[in-house]
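Here's a slice of the assembly, chains where they normally sit.
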Amino acid sequence: NPSGDDPKTGGAKKPKIAYVTNGVDPFWDLCAGGVRHAEKALGIECEVHMPNKGLVDQQRILETLLAKGISGIAVSPIDADNQTAFLNDAAKQTKLITQDADAPKSARLCYIGTDNYKAGRALGKLVKEALPGGGEVMIFVGRLEQLNARQRRQGVIDELLDRPSQSATDVKFDPVAGAIKGERFTVLDTRTDDFDKARAKSNAEDAMTKHENLACMVGLFAYNPPACLDAVKEAGKTGKIKICGFDEQDAALAGIKEGTVHGTISQQPWKYGYESVRVLKQILDGDKQAVPENRFLEIPFLVVTKANIDEFWAEKRRMEALGKQP
Amino acid sequence: MKKNILGIMALFAVVFLFTALKNDSFLNAYNLQNLIKWSCLYGLIGLGVSFVIITGGIDLSIGSVIGLVASLLALLLSKGRDPSTCIALVLALSAGIGLMHGLLITKVKLQPFVVTLCGLLFYRGIARYITDNQSMGFSGHDTLDSIFSGKVAVSSQFALPAPFFYLVVVAVVAALFLNRTVWGRYLFALGNNETAARYSGIDTDSLKILAYVACSLLTGLAGVLFAFELNSVQPASTGEFYELYTIAAAVLGGCSLRGGEGSVLGVIIAAAVIRLLYNSINMLGISTHLEYAIIGAVILAGVTVDELVKRYAAARRTRQQAE
Amino acid sequence: MADVAPTALLQARQLTKQFPGVRALRGVSLTLHRGEVLAVIGETGAGKSTLMKILAGVQSPDSGEILVGGKPVRLPSVRAAQRLGIALIHQELNLADNLDIGANLFLGREPGRGGWIDHASIRAGAREQLDRVGLKESPDTLVGTLPIGRQQLVEIAKALSSQARILIMDEPTSSLSRHETDTLFHVVRDLRSQGLGVIYISHRLGEVKALADRVVVLRDGENAGEMDRAAIVPEAMVRLMVGRDLSQFYVRQPQQPGDVVLEVDRLRTPAHPGRELSFQVRAGEVVALAGLVGAGRTELLQTLFGITPALGGQVRVRGRVQRLRNASDAIGAGMALAPEDRKQHGLVLPMSVRENASLPSLRRDQRRGLLNRAAEELVARRTVDQLGVKTPGLDQAVQNLSGGNQQKIVLGKWLALDPHLLLLDEPTRGIDVGAKREIYRLMDGLAARGVAVLFASSEMEEVLGMADRVLVMHEGRLAGELPRARLTEEALMQLATGGASDSGFTA
C-alpha cells in the first residue's frame, strides 16, 4: 500500500474520487464527458458534483465528500485566494488537485488548466484576423468577477493594443468602464449579463444601436457568441460585424461552419475531466511521475476556425454523449 | 377596481424622453423594434401573473416553467418530432402545470407562495435532468422561427416583431375578459373577498384554478417565444429570476398583491418601463454593475411617488370639502 | 299549525350540525309557507345563523332533510340554493369592497348573454333596487367607501334583487336606524303580499312583533317553541328564548351626574371636515349618540379614540387637554372603545378567548415586558363569568363563537382596564335579549361607579330606554340635544332627519 489508500476504507473498497466544478454549466458537462471516458479507460470511479449556487454550495459539497472519506478530489475553486485555508484543510484529508482555476497558495498537489490570459490573447489574434484593418470592438461576458473572465478580457485587450505579454500569474487589469483606444483597435466597452441569455442578446442589440461603427463582437462566455450571432443576423449585419468568441456551443460552431462566426477558442473541456482523473489515479497508485515539476499541467486551448471545425465538432459530440448521466 | 395608471405612464415618459434627449440613436427604428420585442415578451408573462395576483395569489415558478418549456421543446425538436405536435405538447404541459398549482392551492389548500416556490425548484431540476443540462438550439426550424420570432414590416423602415402580435392578441383578450365578462368580475370579487364571492354563488375554486392555468399557459407561450427568440436554451439558467421582474412589473402596473386589483394596460407599460431601463442604461453607457441598483431605485421611487401623490390628492380633496 | 301543509314553501326536518367543540343544531325543524314572514329568534349562539346557512347552501348539515315545495332537495352549494329560489342576507357583511354597488348587487347573477356583462342594465337594475331600500348613492360608488350601515343596505338590496321565492334575512337591521328599518319593513310586507316566504331573524323583539306572522324560537340548537301572530308578545318570546321571565329590560337608574369627564370643543372629523362638534359628558352619565345611518357617529367615536386624526378642535378628558394620535393615547387618557365592526376592528378572530380578552390589559399587567399569565387568566376568566360568555373554554378561538358571545368579549376586554370614559358603538348590535340586558345592566353599573358612558345606537328603544341624555347627529353635525325629560321618539326622529330643533342647541 504505497500511498493512495485511505485508512478509513481499510483498503477493502476501491478508491473513489470526485470531480467538483464551480457551477452548473454545459461546459462542465463536457468535462464530465472526459471524466466518464477516463473512468472507463482507467478503471476508477469518479463522482461529478456541480454546485448550484456559488461558493457556499461548493464548500458544502467538498465537506460532504471529505466526510464520505473520498480518496481524491479535483476541484475548480470559485475564489481560490480566499479558499486557501479550506483547501489546505482538505488537502490534509485527501489527494487534492485543482483544475480549470488554480489556488496557487494552497497545498494542492497540482493544477490542471488553461492559461486564460494566453487564450485571451489568442482570441485577440482571431479578432485581428477577422479585422485586418482594425476597428471598434465590444466585449460581452456573463460576469466579470471571475478571474478567468478578467484574464481573458485582458488578453484580448492587450493583444488588440499590441501590448507586451503579461505574466499569466499576475495580470494587471484595465478598468471596466470606458473605451480603451489603441492604434488600430478600440475596445468600446465590456457589458455583463448575469448569465441571462436574453440580456446577452439585448446587450448585443443595444451595442449595435449605440455604436454604428462596431466592427467586431467578442463573447467571452459560451453563450455570448451565439447571442451576438443572433442579434447580428436579425439586424441584417451578417458579415459586416464579425464575431469571435470562447467555448464551443453548437450555435457558435454552426456559425463557424456557415462563415458567420469567425472563430472560437476551445479549452477542450473534456480534457480537463480526463486529465484530472488520470492524474488523481496516478497519484493514488503512487506514481511519482504523475505530477510535473512545476505542479502545472497545461491543457492546450484549441483555436477553432472554418479550417478545423468538422473534426472538432465530431470530437465534441463524442464527449457530449459520454458525459450524459447514466 | 380601476387603478390609476397615470403614474406608470408618466414614469415611462420621463425615462423615454430622458434617454431620447441624451442619446441620438435611441429613437432609431432598430432600437425601438428591439425595445418593443423585449417589452412584449416580458409583458406577456406579466399579464399571466396578473391573473394570479388578482386572485390574491402569486406565481414564483414562472422562470422555471420558461426554462422547462424551452428545454423540453428543444429536446423534442432535436428528436425530430413534428414541430406543431411539439408546440402543442409543451403548451399542454404548461397548462397542466397551472392546473396542478391551482388544484394544490384550492383543493389541498396550500399557500400559493409555497406551491410555486416548490415549482420553481422542481421544474428547474427537471429541465436540467431531462436535458443532461446541455445547451440546446433551435436551428433548422425556419417555419417555427418565423412564426415565433419573425418580423412583419409595416414600412420600409419599421418592422414589428412577432411577440408584439402575440401580446396584442393576449392583451385584448385579457382586457375583455377582465373588464367585460362576468368571470373577470368574479376574479376581482374573489380576490377582494373570497367568502363574499362564494356566498354569491360563484365557483371560486374553478376560477382560481383558471387563473393559474392562464398564468402558466401564457408563461409556456412566452417560453416558446423566448426559445425561438434566443435560438438556444440553457436548462440551468434560461428564465432564471424572470418571476421577480414579472411580479415587479405587475405590481408597478397597478396590481395589488393583496388581490382584487389589476390593469392590463398598466402591467404592459410597467413591463416596458423595466425593459426601457435596461435599454437606457446600455444606451447611456452606464456601468452594468449599477444596473440592478438603478432599476431597484427607479421602481421604488415610482411606487413611492405614486403613493404619495395619491395621498396628497386625497388630503386636498378633504381640505376642499372643508371649505 | 300543520307543518305538512301542501303550501309549505320550505321545510327543514331534524337538521343537526356539529362544529369542533360545539353542537350547533340538534334536530331542528321549521316550516315556511307562502306569503308568510316567519321570525326565528333565540339567544346568541342558539344556532339561528347556522340553520340559515344550511338552508342557503353555505354549509351542509350532518343529518336531516330539506324540502322545497314539498320535494326533498340537496343544497351542496349556494348556486344550488339560488336555483331553487333561496336567497340569504348574511348576518355579517359579505361584499367585495373593490367593486361598485352595482357590481355587488348582481354578483353571481349578472344580466347579459354569453358571459358578457351588460353594464347598462346593471346600472339601471341597481338604481331600482337601491331606491327600494332608500339608498341614494350612485350604483357606481365603490362599496369600500360606504359606512357599514349603507353596506348593509346594499347587502339587503342584493338579496331583494335576486327574485327569490324564499328570502332569509339574518339580522338585516343590526346596523340600521329606525328610518331605514321602516323602509325595509315596507319592502318585506310588499314581498309577503306577492306570495314570497320570508324568514326574518332579529334580536329586536319590537321588530319581530311588528313584522312577523309566526315565530319559531330556538334554544341551544333545538326547537323551543312556536307562536302565532296573536301570541307574539315580547314577554312570551323572551320566556321561550331564555326559558324564564326577564322582568325590567332597561335597567337604567339615572343619578346626579358628577364632574365633566369628556369635553369636546369644536372638533372636526375627516368624514365631515366642514362641521364642528362641541359637547360634554359627565361622570356617571349615560349619553346616547343618535342619528340616521351615515350621520357621523362612528366617525366621531373613532376620532375621539385616536383612530382617525382630528382635523381641528380640542378634546379634554377629566380637565386635561389630550393629544389623541392613536388608540394608545386614548387608552392612556382613560378611554375605551367597543367598535361597531367587531370582526374587523374588535377582535383578532383566530386568537383565543383568553388572548382577545386580555389584549388591551397586557401592558398594564406586564412584568418588565413579560406576560403575566396569572393576570391574563384572571382577566379572561372574569370576562367570561361576568358577561356570561358561552364558550367551551378560554382557549377557544373567538371566530368559533356566535356573534353575541363575540360582542361580549369585545366589551369585556375593555372593562378590564377600568376606563373613565366608555365609548360604545352599537353595543348591542346582533345580540340577543339576555345578553342585551346584561350589557345594559353593565352600562348602568359602570355609570353608577362614576364612569362616563357615550354610546352610539341606531336602536330607538335602546336610546329611549338607556340614555340620560341624547345627542342627535345629522349629516355630521349635532342637530340637537334631548335630556331624558324631553326624550320622545318624535322629537328624536325630527332632529335626526334634520328637522328644526327646539332644544336651543345648535352646532
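Order as written gives the chain letters A, B and C; numbering starts at 1 within each chain.
The rule is short, and it goes like this: a residue touches a chain if its C-beta (ideal position, glycine included) is under 8 Å from a C-beta of that chain, and two chains touch if they have at least 3 such contacts.
Quantities reported herein were computed from a predicted structural model and do not represent experimental measurements.
The full set of protein chains in the file adds up to the formula A x1, B x2, C x1.
Simple rule for what comes next: only the chains that are shown with their structure count from here on.
With centres taken as mean Cα positions, chain C sits 45 Å from chain B. Spacing of chain A relative to chain C, judged by their CA centroids, is 73 angstrom.
One simple way to say how far apart two chains are is to compare their mean CA positions; for chain A and chain B this gives 34 Å. The set of chain C residues that touch two or more partner chains is empty. In chain A, no residue touches at least two other chains. Partner chain B is touched in their complex by these residues of chain A: 24-26, 29, 50, 176-177, 189, 191-193, 195-199, 201-203, 205-210, 212, 222-223, 226-227, 230, 235, 249-251, 254, 320, 323-325. The residues of chain C lying in touch with chain B in their complex are 58, 77-79, 81-82, 88, 90, 94-100, 103-104, 107-110, 112, 115-117, 142, 268, 270, 273-274, 311. Touching chain C in their complex are the following residues of chain B: 1, 180-186, 188-193, 195-203, 260-261, 318-319, 321-323.
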